[in-house]
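Below: one structure, written as structure tokens.
We show some of the complex, not the whole, and keep each chain where it was.
Going by the order they are written in, the chains are A and B; count residues from 1 in each one.
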Amino acid sequence: MDSLLSPAILFFFLGAFATLVRSDLEMPRPAARLLSLYLLMSIGLYGGYKLSLGGIDGQALAVLGAAMLASFLMPFGAFALLRTRLGTEDAAAIAATFGSISAVTFITAVAYLNQSGIAYSGYMVAAMALMESPAIVSGVLLARLATNRAAARSRETKNAAASLPGIEWKQLVSEATLNGAVILLIGSMVIGYATGQQGWDSVSPLVYDPFKGVLCLFLLDMGLIAARRLGDLKRAGVFLIGFGIVVAVLQGLIGVGMAWLLGLGAGDALLLAILFGSASYIAVPAALRLALPQANPSIYVPLALGVTFPFNIILGIPMYAWLIAQLGIGAG
Amino acid sequence: MRNVKRIEIVIGKPHEHVVLDLLRNQGVPGFTVFEAVAGFGDRGARDGGELSDALVNRCILTTCEADRLPDLTAALEPVLLRFGGLCLISDAQLIRNE
């Protein structure tokens, strides 16, 4: 469990501590955005560069397909569970965030693998990028199916103005897939792939060498922000907090199982687990504000950011790594 | 210097373009947009702008002639009902190169 002692994780604790003791430490919003662009661009270029060395084979394609499908399907299960306690749109929104992924969790897992000397494949970055959007579509679909009749009933009342109109599918799919984070990630990967070794040599002094240091700065800010969301969590209640851990772990275990089925290496298995088990607080919320405007962002953002994210980077990553080693996945 | 209606609209950044399109359709002569650093309303706190636009609010300042106001507010109301936010309207005098 030495991930607990990496500088990046410790800076996350430092940020959370600063917020909890009511310090005025803060990272300006535009600075945080710049760091986040940097991280997405870096991981994209690196994935593309690794792909340019290896290439994509049948197994890679299988992983990509399975990842996308899982991202689309997982929200259905989560939604059913959430509907026992929450309204339609909130349930659909939370299900969507948990079907999608957290790029920062992925990046922290990559840093963990690098530090532990465990190899992983460039196409896992592609898997991450492809898992961002499908869950948004299924979230909206779920909300739509469930509210179809309710909307009809309330057509005359004032709330009708706020009810879901017919989904404009084209617009929805484009919003889901053309999200800034997705574009930057896929675009950087394509550029890293296209420019190969020569391109990598020219950009790696920015995107590779200082990467871990930048991750420290960014996780410091994540700590500041995540702890600020704890107030919202109190209102969310025990059920949701439990959901944010239990369902994340269940999805992570599905990822481990799928890695085993697909015969992935240990590094790729860890990354798949963390993709399945992480929840989005960047790409998905931005899309959901448009697609599910009645869902309350003060519920789905704090859950992904204040519960699942810290759980994953502190406990989830070493736990899955341990499990994968125990099961002997990729050890053949 | 003449009388106009001063209109300011607070709206989530993801919905900003909806309001701006609406204002253009209503033929407002111009607008100015500010970004909020924090907000609080029925749906909780909005101060997580470090990560995504989902929790960022913007404020749009614009003007219109008194007789155009009813049309404009009629068009604006369903948008605010659907997406949240608010609109404040007051009387003002305008100086401008027209």
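Here is the rule we use: contacts are C-beta pairs under 8 Å (C-beta built on N, C-alpha and C of every residue); 3 or more make two chains touch, one makes a residue touch a chain.
Bear in mind the structure is a predicted one, so any value in this text is a computation, not a measurement.
Colleague: Given one representative per chain kind, what formula describes the whole complex?
Modeller: Assembly composition recorded in this structure file: A x3, B x3.
By our rule, only the chains that are shown with their structure count from here on.
Colleague: Report the inter-centroid distance (CA atoms only) between subunit A and subunit B in whole Å.
Modeller: It comes to 32 Å between the two C-alpha centres.
Colleague: Using the touch rule from the top, collect the residues of subunit B that touch subunit A in their complex.
Modeller: Of all residues in subunit B, those touching subunit A are 12, 14-15, 37, 43-55, 77-78, 81-84.
Colleague: Quick one: which bits of subunit A touch subunit B in the complex? Just the residue numbers, please.
Modeller: Going through subunit A, the ones touching subunit B are 27, 29, 32-33, 36, 158, 161-162, 221, 225, 228-229, 231-232, 235, 281-283, 285-286, 288-290, 293, 296-298, 301, 305.
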